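For reference, the structure discussed in these notes is given below.
Complex shown without one protein chain; remaining protein chains in place.
The block that comes next holds chain A.
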Amino acid sequence: MTDLPHSPEQPVVAVETSRWKTFLKSDIVWSYRHSPVTIVASIVALLLILMAVFAPLLAPYNPFNPATLNLMDGFTPPNSSSFSGKYFALGTDSQGRDMLSTIMYGSRVSLFVGFMATLFAMVMGVGLGLVSGYVGGVVDAIIMRVADVQLSFPAILIALLIFGVARGIIPPNQQEGAAVWVLIVAIGLANWAQFARTVRGATMVERQKDYVSAARLLGVNPIIILLRHVLPNVLGPVLVIGTISLALAIIEEATLSYLGVGVPPTQPSLGTLIRIGQQFMFSGEWWIILFPAITLILLALSVNLLGDWLRDALNPKLR
């Protein structure tokens, strides 16, 4: 008879499909499986992250235990036995520390600072962006002008500035321990504006939608509306910027450490290792700078490629 859609006589029956199966069929999985670059990037990133996280279990030596170091092992080239008969796959530095182990521990510091700084920037940026986009008016104007000023300075300059100020405030005997946290705050503060701008734009679009009106006319608290209604709908772009700015934060941390204002040499990050390595670059000990640099490039590049892919996969217009 009639085949009009959605006749009331035939109620819609929910078909329970497995969550996992739906996920495997989704567009995002499809686009992942059809992008070889992304697959390689994700494997590289995963390996590097696992290597960093499990460094204490995986590393052949503990480079920070002076008892195991032998100065005579210094400057051992890669893939050769040292003076004391130990094997170092990637060679050693001037103090006889195993490069492979140092890099594993160094990635740990780099990733930790990168993740925390991005998280800090994300929480701050998303929060301010939500308020700015939802409240509008003068509040919006002030927050956005601050972001504009912030964006007109290079991020590294702002990080340097904040780092310098923190140096002046924190007493010298606590500076070593606080260095990592100062670095996180400095990089985070330098990157929040990106998040704030994007979230503000998305929030202004969502605010106009009727589901927000429906909540408003019920008298739902604006903070609840922002957190429960608007936030989930603006998270897509946040995820993309978050991934890309993770790569940025890792590079910024390396730059700061390379400049000598980052983490101290007692707990070196990849940037610190590169700074140490460049002293020996022209005297033939190339491995001390090369391997940390390659690790940094692989890490930043693979995370960045993942971010690019995520942006394309979440944007139906580019498909």
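Quick note on the criterion: a residue touches a chain if its C-beta (ideal position, glycine included) is under 8 Å from a C-beta of that chain, and two chains touch if they have at least 3 such contacts; residues count from 1.
Quick note on the criterion: contacts and distances are computed from a predicted model.
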{"item": "Per UniProt record, name of the chain withheld from view [\"ABC-type sugar transport system permease subunit\", \"Transglutaminase-like enzyme, putative cysteine protease\", \"ATP synthase subunit c\" or \"ABC transporter ATP-binding protein\"]", "value": "\"ABC transporter ATP-binding protein\""}
{"item": "Which residue of A:Thr68, A:Gln95, A:Gln150 or A:Asn233 touches the chain not shown here", "value": "A:Asn233"}
{"item": "Of A:Leu47, A:Ala89 or A:Ala214, the residue in touch with the unshown chain", "value": "A:Ala214"}
{"item": "Interface residues of chain A (partner: the chain not displayed)", "value": "1-8, 11-14, 30, 136-138, 140-141, 209-211, 213-220, 229, 232-233"}
